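Note that this complex is displayed minus one protein chain, with the remaining chains in position.
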Amino acid sequence: MIKYIIKRLFISILTIWLLATICFFLLRTLPGNPFQSDQIISVEMQEKMMSYYGLDRPLMEQYITYLGNLLKGDMGYSLKYTNRTVNSIIKSAFPVSADLGLRSLAIALPLGLFLGIVSAKKRGQAVDYLCVFISVIGVSIPSFILGSFLQYIFALKLGILPMAQWKTQLHTVLPSVALSLSLLATLTRVMRASMLEVIGQDYIKTAKGKGLDGKKITWSHQIRNALVPILTMLGPMVASVLMGTFVIEKIFAIPGLGQHFVNSITGLDYTMTMGLTVFYGTFMVAANFIVDIAYGIVDPRIRITK
Amino acid sequence: MSERILEVKDLRVSFDTYAGEVQAVRGVSFYVDKGETLAIVGESGCGKSVTVQTIMKLISMPPGRIKSGSINYCGKDISGYTDKMMETIRGKEMSMIFQDPMTSLNPTMRIGRQIKEGILKHTRINSKEAEEKAINLLRDVGIPDPDKSMIRYPHVFSGGMRQRIMISIALACNPKILFADEPTTALDVTTQSQILELMNELKERLNTAIVLITHDLGVVARMADRVAVMYAGKIVESGTANDIFYSPKHPYTWGLLESLPSIDREKSNRLFMIPGSPINLIDPPAGCSFADRCKYSMYVCKKQEPTETQINGTHSASCWLLDERAPEISFKRGVI
Partner (left out) sequence: MENNTDIISLDDFRFIEDKNPEFNESKGENLSYWADAKRRLLKNKVAMISLAFIIIIFILSIVIPIVSPYTYSQQDLDNINAPPSSEHYFGTDSLGRDLWVRVWYGARVSLAVGIFGSIIPSLIGIVIGGISGYFGGKVDMVIMRLIDIIMCVPSMIYIILIMLYIGSGPVPLIIAFALTGWMGTARNVRGLVLQLKEREFVLASKALGASSTSLIFSHLIPNTLGIVIVGITMGVPSAIFHEAYLSFIGLGIAPPIPSWGQLANLGTAVFRIYPYQLLIPAIMISITMLSFNLFGDGLRDALDPKLRN
């Protein structure tokens, strides 16, 4: 087990390093100068700013400095928002995005698993068809489109929920729901398939043969085993929620990190884009790492085979 | 007078599929007395698994259903029992072990818990006592280091070991009857022998009746008190082991016996094989279902199904050759 953890840890660190490196070289070699688009600045001033931010040093030197700073957790200053560090922007905006993401997960996870279980146990009946229908629709409508629909119906036409921004509890409803739907749909599908697979297994017959009652069989034997493949999906799930926040924040004008990320891209704010990419990348790698460990705990067979 | 544990009368089980009604079991009757081993022999698809799984109601209904017939357990007809009612019987009065030990145990649950589950459901002992009992059971079936093994997972054990664990689960609550559905088919020959030995030993000790499903006549010879030969959803011959091996009366039984390779057969003879293949259970023929493959089929065999003839107190068979109007045919090994 320990070997397994160490191996995953090593791979994780390697990944983050790879990502940071790619980010660095990619953005440094991009055409365009972050200072030219904004105000009219003289060439002298531009050069001064370049040297201030260390952008005129040789590439490799910048790289080493960069890596060194990263290890200290310092991601430098934003090139656009002068005097604000990337870190501080992350500190202020990330909690909002995290809040949005967590709410969506809180909706999608229990509901998705529940619907998946129900539709598997009542296979072929009306409930099953309904769940499959919802899940297929959910997978086919991108979250940002759904978000716009919801805004249109509930905020514009019906006026019962706020249109945008992140002020009160009510404000959180539409964005969270929009973000959660495709995840919910995927979860329902996968859980249903997993449950059906498990229900047909021999060991369920054994459990029945022992005289255990239906509930116990469902919980201790079926659900427990059906959850195992779901765990492998948790990593990608968190990733898709993360990606989803970018667009949802845009539509609903939510002051989260996603907005900053998108804007930094179009605005050529190098340090910001890099910092956020490394941040998101690290976050994802950590999430995957935790999921891998959890998977190792839940499915004892993995510890031996991997 | 032996206590009759199980009596099945004219059981008919069908499956409703897209292609039609598959008549898997077409009128099966047999009985099992206390402490005896009944072997049900037949080739794949003849309905033996469906029969015993129906008795324990482990078949999903739908698409399966009991068309007619009765299943008497200790005098009570359980064919109409609901799932809830069956829960009191399964594990406690009757249990089952399956063919594939690799897939019959829950891979994510420690074996100790899998054994204790059944015990805790059916007996009024506390968790600690159940733990003790489970360890003893593991010891009885020959698992080394039983106390340490309790917390292990199924995949660390070999096939033979897993089957032993299955047996311990099945016999945990001392059921009156154990259904063993091809318990050794997936194991190698040496392990097979050990498992059968174990089953006999436990049977002696606990006085459990066993219904052993197999297609291997060697296993039958070793384990069975009585034998029922099944073909295409019906029992074509039944009797004591002696009856079946030394004076078989049905051509299918002859075919099975003949297919056993034997040391004293002449070298030039090819291995015997019953020609043809089993019938379609969606549309069974009107007459005897074995007629197409039978060397001795007569015109009457195609017209009507044979009735059951009682040969002696224990031995009966369903074949037109036993009718007084039919020519005399006797069976000699090596001559068929």
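When the chains are written out, they are named A and B in that same order, and each has its own residue count from 1.
Everything that follows uses one rule, which is that a residue touches a chain if its C-beta (ideal position, glycine included) is under 8 Å from a C-beta of that chain, and two chains touch if they have at least 3 such contacts.
The model shown is predicted, which means the values in this text are computed figures rather than measured ones.
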| item | value |
| --- | --- |
| Absent-chain contact - pick from A:66, A:94, A:166 or A:246 | A:246 |
| Interface with the unshown chain - residue positions in chain A | 11-12, 14-15, 18-19, 22-23, 26-27, 29-30, 136-137, 139-142, 144-145, 148-149, 151-152, 156, 236, 239-240, 242-243, 246-247, 250-251, 262, 265-266, 273, 277, 280-281, 284-285, 288 |
| Contact footprint on chain B, counting only the chain that is left out | 18-19, 275-277, 279-280, 286, 292-293, 295-305, 320, 323, 325-327 |
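One rule holds in what follows: only the chains that are shown with their structure count from here on.
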| item | value |
| --- | --- |
| Interchain centroid distance [CA atoms averaged], chain A/chain B, Å | 54 |
| Chain B residues touching chain A - in the complex, by the definition given at the top | 53, 56, 58, 83-84, 86-92, 95-96, 98, 100, 103-109, 117-118, 121-122, 153, 155-156, 166, 169-170 |
| Chain A - residues contacting chain B, complex | 201-203, 205-214, 216, 220-221, 224-225, 228, 298-301, 304 |
